[in-house]
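To start, the structure under review is shown below, and the notes come after it.
Shown here: the complex without one of its protein chains, the others still in place.
Take a look at subunit A:
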Amino acid sequence: MHVVERHNVTVSGAGSQAMVFVHGFGCDQRMWRQVAPAFEADYRVVLLDLVGAGHSDLTAYDPARYSTLQAHVEDMLEVLQALDLHDAVFVGHSVSAMIGVLAALREPARIARLVLVAPSPRFINDADYTGGFEPADIEELLEAMDNNYLGWSGAMAPVIMGHPDRPALTQELEASFCSTDPAIARHFARVTFLADNRADLPRLHTPALILQCAQDALAPVAVGRYVHRQLPNSQLVVLDTSGHCPHLSAPEATIAAIRQFMTVVRMPGV
């Protein structure tokens, strides 16, 4: 299967520069629907699903390969290559913010700017670092997922069986918004919440915008500040909203902050 189909890539908008929006754990590309259209007038807007999420090719999810973020990083670079994109703006939410950082380190020419939406380089607390969670909390999340999938399994079937184009299934699909194969979700949760990419941050010189929610239980302000300190060429904007998804809870503020970042030619102090 071609990489574009594998990731359910959709391209819209006009412009010489591309903006690539990548969702985080728990949802898919549809979570950008209140933000991405705002950039279609000036940019080529690229939306995609990570392998294992949304309408991506679920059969491509090999747990052994996707046991670290590196496989997702390779996937993103493959998409950029397939679309022949250079100097793109990579907008990544949560775990995909880190995927963006790793991709920019790997092939700097492809990514000119990074927008890190609610990033966290490590969710688990460590000596001299507060990620916000203990390993036991992650086990509890997996348990909560298990409990929820009991109820989902029926609604999930159409997605798993892969008939996304059949109109008769639209209703079920709506019901299964942001859900995917339970085994994949469980695996991806582990990979997401046990990742540690703190050491990668200081190596990055790509200009980056950190969009931090004022109240975020998953990625608290302290974590946003940490990312800002560790990224040499970054700018921190704290949005007056709560939760982990500013692109859903405060889409206008999110759009405005990204626009502001794109118009600044050089970062202050660089």
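Quick notes on this one:
The rule is simple: a residue touches a chain if its C-beta (ideal position, glycine included) is under 8 Å from a C-beta of that chain, and two chains touch if they have at least 3 such contacts; residues count from 1.
To be clear about the criterion, contacts and distances are computed from a predicted model.
Hidden from the displayed complex is a chain whose UniProt protein name, among "High-affinity zinc uptake system membrane protein ZnuB", "Fe-S cluster assembly protein SufD", "histidine kinase" or "Heme ABC exporter ATP-binding protein CcmA", is "histidine kinase". Interface note: of A:E5, A:D62, A:D87 or A:D137, the residue touching the hidden chain in the full complex is A:D137. Seen from subunit A, the chain kept out of the figure touches residues 24-27, 30-31, 33, 94, 133, 137-148, 150-151, 174, 177-178, 193, 215-218, 241-245, 248-249.
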